[in-house]
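All protein chains but one are shown in place.
For clarity, chains are labelled A, B and C in written order, and residue numbers in each chain start from 1.
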Amino acid sequence: QDKPVIATVVKISGIPWFDRMETGVTQFQKDNPDVVATQYGPATADAAQQLQIVNDLVAKGVNGLAVVPMDPSVLEGTLKRAMDRGVIVVTHEADNQKNTHADVEAFDNADYGRALNERLAECMGGKGKWTTFVGSVGSRTHMQWVGAGEENAKKHPDMVLVDKNNESFDDANGTYEKAKEILRKHPDIKGFQTSAGNDVLGVGRAIDEAGLSGKVCLVGTGLPNPSADLLESGAITAIGFWDPQKAGMAMNSVAKSLIAGKKIEDGADLGVPGYEKVKVVKGPGEGVLIIGNGMVIADKANYKEYLF
Amino acid sequence: MSATHLQDAAPSRRSAFLDLVSRRPEIITFIILLAICVAVSVINPAFLQPSSLVDIGRASVVMGLFALGVFIILAAGGIDVSFTAIAAFTMYSMTLVVKDHVPDMPIALVLVLATAGGALLGVVNGLLVHHLRVPSLIVTIGTQYLFRGILLAFIGTVWIMSLPTQMGAFGRMPLFQFESGDGRTITLPFYFLVLPAAALLTWWILSRTLMGRAIFALGGNASVAERLGYSLKTIHIFLFAYAGALAGLAGIIHAAANRQANPFDLVGSEINVIAAVVLGGARITGGTGTVLGTLLGVLLIVVVNSVLVMVGIPSTWQRVVVGGFILLAAGFFMFCQKKNN
Amino acid sequence: MRTTGGQLFMLVVINAALLAVGAMISGGTYLSPFNLQSMAGQLPEIGFLAIGVMLAMCAGNGGIDLSGIALANLSGVASAIIVGSFLSSTDNETAFSIAFIAVALLTGLIGGTFNGLLISRLNITPILCTLGTQMLFTGIAVVLSDGRAVAVGSPELLSQIGNGLFLGVPISFLIFVSAAGLIAALLKFTPFGLWLMLMGTNPKAATFAGFPKARVLIATYATSGLLAGLAGVIIAARNVNVKWDYGTSYLLIAILIAVMAGVRPEGGYGRVICVVMATIALQLMSSLLNFGGLSNFVRDFAWGALLLTFLAVGRYNLVGLLTPNKSRKLV
């Protein structure tokens, strides 16, 4: 068949976030029968495994790649080779990716980190000890978020950042243990700003079990469904996220346009909610950076509007 | 026909301490553990509160259960790396079954079935190890991939974020609970009891039953044990079934404590568990070790991992510290043993 | 007593079968030069680590090297930072490349020697030792790079190593094959190799025969470290960047390959050619599954099943039914 093939490659398959993204890819396929869109992903969260999949897909001969890099830097070499072979490359969550035609971001990372922190400060009443969690110190976006949060907290001189950048490895149990330890070391801690999807669950559980729900504030990236219980109990103050389904559709939409030889202009409409009027700037490499407006901050009051 | 001279030929002339250490290497583990606790308390007196103990106790449960299984296999001269896959497998499929099919299954039955499921997968290991006649390390690398592959490819990958109520309740059920000075509730969960119970059972099996002795016999020399009439097949099947059962139990407890069943969890932590058992004094070549030592080894790893924040080590440095520590402990261990010979 | 020919034969058959199946399901694209090149380019990094694991296993006494990928990453990170601090990868391409390779190999060598020293001098059990150094090496890489990816860039020489072709064959693959050949020769023709294999079968007898045991052990782990350094160079060359947490899944896969190659975990026996063939088999299979669009979880399952099948075939001497078996006469 001559239909262009667009392969979406995610960080790891099977987890809720990327399952949600897959619904977007499926939706896109349904809406666009003139392309073949499918999603792939490694079994383990390892950049090397993702790299192998991308390599094999290029060898197989796809027309477009929509990649959510585990680690943008690791993919540079391979993506360059793919582009040299004429494959259209679109990335997501990788605003530093050099070898890409377009990187699609749901929002500006600094804006997002600032927004999370502002919500935290509001809950803390602008004072008290707080700390941050990242998936790992190597995760660029996470570091950007907490970095922007740290910057934002300077507006509130009474907020004291302690033991920052704890690594959670996106493991709820490990995060829980770490959070317990922090609660023990700093009995007067008032706030947590977390980054990886599972962090709110681990920290939230620690807060919940210590009977501190409502007394300690927790704002971080998380998905509405898993966080529902803890949002209800008050252990989680608010969660921030963007909808991976829409991001998946946006990536594929960009890829399809680029394959068709079109260009994405500033203010363009990708036909996906949250990406109706995207900002397009020059990226770090030859490609462009496409920034949407897909940020959502949800709390107990409104999380039910986004059940996934 | 006296043989008094034989008695003085028996090894002597070592200091009493070294002698003790060579018979009970777990003493070294205990000393290291103690030293860390003292050092940490000096650096940060906040460590000295009951909640530390409770947290460490709770954090040891899953690793402790795994370690007991690894230990019993190590004692028989084998190695198992598939237990995490078994745990993930039983944990996830059990939760799935309860959630979708038998929502009001009593928690006791859930635990029993998970244990039985783990044992069943263990039996697969045991049969393979016995019939393929290759070191169990190799077989269990294979079954680790196999079990995990089956779980993720055919059973499911969707995280179960809201557990069936009875499982959630089990994870939250307190053994005791108290309020700390600053108004925080400190809870030692009920499931903590599973670890000492399993440890006692393991100790009892190893030291009070013929099977226990047979396990050490197998670890001493498998072909000799076979010649003396020990049924290797029975031992292999029991061993791996037991370790599998502990893994299944650990998996369910992990899910209940975590309030979610994540099929990606656990796999990847097996080398750490083996390290804990070896730090507890069991030789990697088999035939030695004690249950107490195993528990001490687990505590050692848990404590080291959980005092990093207390001591204020920045997260970029944590791996260096843990790695360096394992080397130091292992070096000290070998130093004491070498001095003996 | 020895079924070495059988193991190799099996691996060759498996590889041939995988290629045939691949050709069938992909309608030929699987055998296209580009895909073959792509697969050949992918396998050296893990292949080097597997040879390292094999060497450690051959030394006996529970020998194993868990620190391989950690050391490979450390080599890349350390070298990128050190060399990057006084040379620029764009201005001085060749000098940068050569310096980068040299420092990475040296780092690997030092790391491996460190393992060897701990194991031979302090008598630390290899599994504990390399677990500890695995964390240590990773930790140092994190501290050096502050957890971030370090850019190496693509200076001419490095990029040739990573992506270049020679007579249609990826240069990285050629490097892998020649390094493997060199190690094979080292094992077969030098005193080191003979000592290593004899020592692996009976360490006590090795002492009595006056072997330089400590030196052999150190050399073994140092070689394994050097190979890790080489893997680090290839990773850097292919990916343009290095990072401390690259390839975490390689740890078990390297052991899997060694075992599939028939390396004896008790020590004393292992063949490099078998490790190379096993690496190729895993690569073929993994690419095959990606081609078939199957989920990567099926790959885990297939690897496990393949390994167990291998063991069963060896155990019940199914190869013996296929190959003419020269039965040795005992005296």
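The rule we apply is simple: a contact is a pair of C-beta atoms (placed from the backbone, for glycine too) under 8 Å apart; a residue touches a chain by one contact, two chains touch by 3 or more.
Keep this in mind: contacts and distances are computed from a predicted model.
*Asks:* Can you work out the missing subunit's protein name as recorded in UniProt? Choose among "Heme exporter protein D", "Sugar ABC transporter ATP-binding protein", "High-affinity zinc uptake system membrane protein ZnuB" or "Na(+)/H(+) antiporter subunit F".
*Replies:* Missing chain, per its UniProt entry: "Sugar ABC transporter ATP-binding protein".
*Asks:* So there's a chain missing from this view; which of the remaining chains does it actually touch?
*Replies:* Across the whole assembly, the hidden chain touches B, C.
*Asks:* Which residue from C:Leu8, C:Leu117, C:Val143 or C:Leu198 sits in contact with the chain not drawn here?
*Replies:* Of the listed residues, the one touching the omitted chain is C:Leu198.
*Asks:* Decide which residue listed in C:Gly153, C:Gly232 or C:Gly268 touches the omitted chain of the complex.
*Replies:* In the complete complex, the chain left out is touched by residue C:Gly268.
*Asks:* Considering the whole complex rather than only what is displayed, give the residues of chain B touching the chain that is not shown.
*Replies:* So the residues of chain B touching the missing chain come out as 1-7, 9-13, 208-214, 216-217, 219-221, 224-231, 234-235, 238, 286-288.
*Asks:* Please identify, in ascending order, the residues of chain C that touch the omitted chain?
*Replies:* Interface residues of chain C facing the absent chain: 1-2, 189-191, 194-195, 197-198, 201-202, 204-212, 268-269, 327-331.
Everything below uses one rule, namely that only the chains that are shown with their structure count from here on.
*Asks:* What whole-number Å value describes the gap between the mean CA coordinates of chain A and chain C?
*Replies:* Here chain A and chain C have centroids separated by 34 Å.
*Asks:* Could you work out how far the Cα centre of chain B sits from that of chain C, in whole Å?
*Replies:* Going by mean C-alpha positions, chain B sits 30 Å from chain C.
*Asks:* Quick one: which residues in chain C touch 2 or more of the other chains?
*Replies:* Chain C, residues with two or more chain partners: 142, 146-147, 248, 295, 297, 299-300.
*Asks:* Could you list the positions in chain A whose residues touch two or more of the other chains?
*Replies:* 13-14, 43-44, 137
*Asks:* List the residues on chain C that touch chain A in their complex, please.
*Replies:* 26, 29, 32, 34-35, 38-39, 41-42, 45, 142, 146-149, 151, 154, 162-163, 237-241, 243-250, 286-287, 290-291, 293, 295-297, 299-300
*Asks:* State the interface residues of chain B toward chain C in the complex, per the touch definition above.
*Replies:* 81, 128, 131-135, 137-139, 141-154, 157, 268, 271-272, 274-275, 278-279, 283-285, 316-327, 330-331, 333-335, 337-338
*Asks:* Quick check: in the complex, which residue numbers of chain A touch chain C?
*Replies:* 13-14, 38, 40-49, 51-53, 55-61, 71-78, 80-81, 136-138, 140, 143
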